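All protein chains but one are shown at their positions in the complex.
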Amino acid sequence: MADTLIAPVADEAPPVEERRRSPRVRKTPVTYLLRFIVTAYLFFLVAWPVSLVVTNTFDNGWESIRSLLEDPDMVVALQLSAYVAVWSVLINTVFGVGMSLLLVRYEFPGKRALNALLDLPLSVSPIVVGLALVLVYGGRNGWFGPTLAGWGIDVIFSTPGIIMATTFVALPLMIRELVPVLEEIGIEQEQAAESLGANGLQRFWRITLPSIKWGITYGVVLTLARSLGEFGAVKVVSGNVLGQTRTATLAVEEKYLNFDQQGAYATAFLLAMVSVACIVIVGIIRPKNHN
Amino acid sequence: MIWFSALVLIPLAAVVVTAIDGGWDVFWATITNGQTAAAIRLTVFTAAGVTAVNVVMGPLIAWVLVRDRFWGKSVLEVLIDIPFALPTIVAGLVLLSLYGTGSPIGIDIANQRPAVFLAFLFVTLPFVVRMVQPVLEELDRDVEEAAASLGASRFTTFRRIILPSLTPAITAGAALSFARGVSEYGSLVLLSGNLPFKTEVTSVRILSSIENDNVAAAAAVATVLLAISLAVIVVLDLIQRRVAARG
């Protein structure tokens, strides 16, 4: 049936979506009014205040940043923040992937409750988080604290406590990125791989992981931003020992309260740069990957 | 699971256990104590007020971001996310630079109640917007056209077709924004001055109890906040199920 039927004709049809739509932007006065309101609102609430931090930092040129980086205590604080953030990202990535797989692929009693509870760290006050960790892991009278202290592990008022607090508050971010991705890719690809003889580990490394790598990337970026910026929970568990358990965010508060405004603005500027960079990165990769 | 329990569930349970350790009377006395009650009232009312503003502004911002097209829109997109990513302590400093002492526009609300409101408004900005935006994007234009062909004006279409479709997203965003407001701490440290009976919020109250080594009192107040967070989560879960049923 070489030249029969309707099929050839249909093939010749231009590959154009019949239902092309003119981008329906009817510009009425209301459009401009709404645009104006929104822009003004965001300008006064976000854009102007944030830009003032930048200008305040550079009142004296690069001087304030330089003096900040020459202060050994500050360097320690920045290093600690980075160290804590890296750990938090690592822990949340490993467990986040595991939890997401658990939530998407398996049915078990209490799944719905677990799913709902995972959002708790986003809505609980960081102070409450800190308090909760102190109550359990506190060296003097926490539930597990004395035992751990007996083994020589101090959690509260030391680095592990800061890492725990930070991990806690950033916990849902990775999972919330991965669950929808995993749900969307389904299990057919893995079943195909299984039928081709791949074992569990091979399937994970060669099929699952590559298909969620963008989800993981966003998760890492968001977790990083959140971890670097955590303040309240860290404040409760850290003890804020200068040069030991003082993170960059704690330093901002301290410098400001000690009337070192330049130092506070400079530190805030560094932290803000990182978080803005994170949003911009996510904003740039995400739309591309969506197609 | 064990990891989640060790990190999240057991510590939170410890808070509740410590709170009710002293019995119901002690718990009640703690949270109705004058200064504490004032802090809780301020926090809840301010969070509610801020949420009300977000319920109006959030969909409006989302609408402009989805339906309008103009130069600089992508900048607005970034601005929306800044409060989410910015360290809260930095957020406080940021607001202080425009609305505090030495404000370039002469508005100084530092250490006053509006400062609490402003801080909440800043940190809760993304929630409603980011919940509503994807729903608005996915909204089938056919449905609006169907309403138009049935004789509905643009306003009627918005009120009767678009708004009801957005309601679950707005409610979910509002719940998150309320929860975030109630639990906010970092941005207030520098901005509000934490004056008892005036600008002291619940989180600050808990912290000062901790610092005074009154862990039981801290836990009692923390339990109140936990209860609010849990309530919000239940609300979100119910909304999700309702949306799933609607299909």
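The letters A and B name the chains in turn, as written, and every chain counts its residues from 1.
Going forward, a contact is a pair of C-beta atoms (placed from the backbone, for glycine too) under 8 Å apart; a residue touches a chain by one contact, two chains touch by 3 or more.
Keep in mind that, in the parts below, contacts and distances are computed from a predicted model.
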From "RNA polymerase sigma-70 factor (Sigma-E family)", "PQQ-dependent dehydrogenase, methanol/ethanol family", "Sulfate ABC transporter ATP-binding protein" or "Na+/H+ antiporter subunit G", the hidden chain's UniProt protein name: "Sulfate ABC transporter ATP-binding protein"
Hidden-chain contact residue, picked from the options B:Ala6, B:Ile20, B:Val66 or B:Ile161: B:Ile161
Residue among B:Ile31, B:Leu121 or B:Ala147 that touches the chain left out of view: B:Ala147
For chain B, residues in touch with the removed chain: 140, 142-143, 145-153, 156, 160-161, 164-165, 167, 245-247
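Convention: only the chains that are shown with their structure count from here on.
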Touching residues on chain A, where the partner in the complex is chain B: 21, 23-25, 31, 34-35, 37-39, 41-42, 44-50, 52-53, 56, 95, 99, 102, 112, 114, 116-137, 142-143, 164, 167-168, 171, 222, 225-226, 228-232, 235-236, 249-250, 252-253, 256-257, 264-265, 268, 271-272, 275-276, 278-280, 282-283
Chain A partner contacts - residues on chain B that touch it in the complex: 1, 3-4, 7-12, 14-15, 18, 57, 60-61, 63-65, 67-70, 72, 74, 76-90, 93-95, 97-99, 104, 121-122, 125, 141, 176, 179-180, 182-186, 189-190, 202-204, 206-207, 210, 215, 218-219, 222, 225-226, 229-230, 232-234, 236-237
